[in-house]
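In this view, the complex is presented without one of its protein chains, the others remaining in place.
For subunit A:
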Amino acid sequence: MAQFPGRSPTSVAMRRIQAELNEWLLHPPEGCRLESFEPLLNWVILVQGPENSPAPGLPRLYDGELFRLAINFGDHYPLEPPEVLFVPPSPVHPHIYSNGHICLDILYDGRNGGWSPALTVNKIALSLRSMLASNTNKARPAGDMDYCQRTRGRSPKQTNWEFDDDKV
């Protein structure tokens, strides 16, 4: 009992992902739909552009748009964050690059990152929806083209991100 012979590293990750999948199917976050979860380590989520505007009188920037979010879990999930990126075309947003890389601290671990194993895909999806819902400037980040060129073929987890505090 105390030796856990059956619990290889991968099975820890798989059990957790399965638990998140069950929870998602029971209570999917608003405006999100799981398009695919096969294999279990690679999810694709359909994210609806929020219908509401960030404040009364402001335009609804993403109403009617639909985005695809790719979630790729690693063997060390949830100790390490999954790779999360939009499948291009990504939402036009000051923190989202046109290659789908997202500048949001909870998606990364390490020096500046804010990932913790207490987070779930459900919470990630909600954060991204709220990041879109609160945006007032439908524009790409500064240096978008340069960044996409430099990071071609690389995971966003290989970027050394810097984050503004609590501003989405």
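The working rule: a residue touches a chain if its C-beta (ideal position, glycine included) is under 8 Å from a C-beta of that chain, and two chains touch if they have at least 3 such contacts; residues count from 1.
One rule holds in what follows: contacts and distances are computed from a predicted model.
A.B. asks: Among "ubiquitinyl hydrolase 1", "Anaphase-promoting complex subunit 2", "Putative exosome complex component RRP41" or "Proteasome assembly chaperone 2", go ahead and choose the protein name stored in UniProt for the chain not displayed.
C.D. replies: Its UniProt record gives the name "ubiquitinyl hydrolase 1".
A.B. asks: In the complete assembly, which of A:Trp43, A:Tyr62, A:Phe86 or A:Trp115 touches the absent chain?
C.D. replies: A:Trp115
A.B. asks: Could you pull out which residues of subunit A are in touch with the chain that's been left out?
C.D. replies: Against the missing chain, subunit A presents residues 1-4, 7-9, 12, 15-16, 19-20, 22-23, 76, 78-79, 94-95, 103, 109-120, 122, 141-143, 145-147, 149-150, 158-167.
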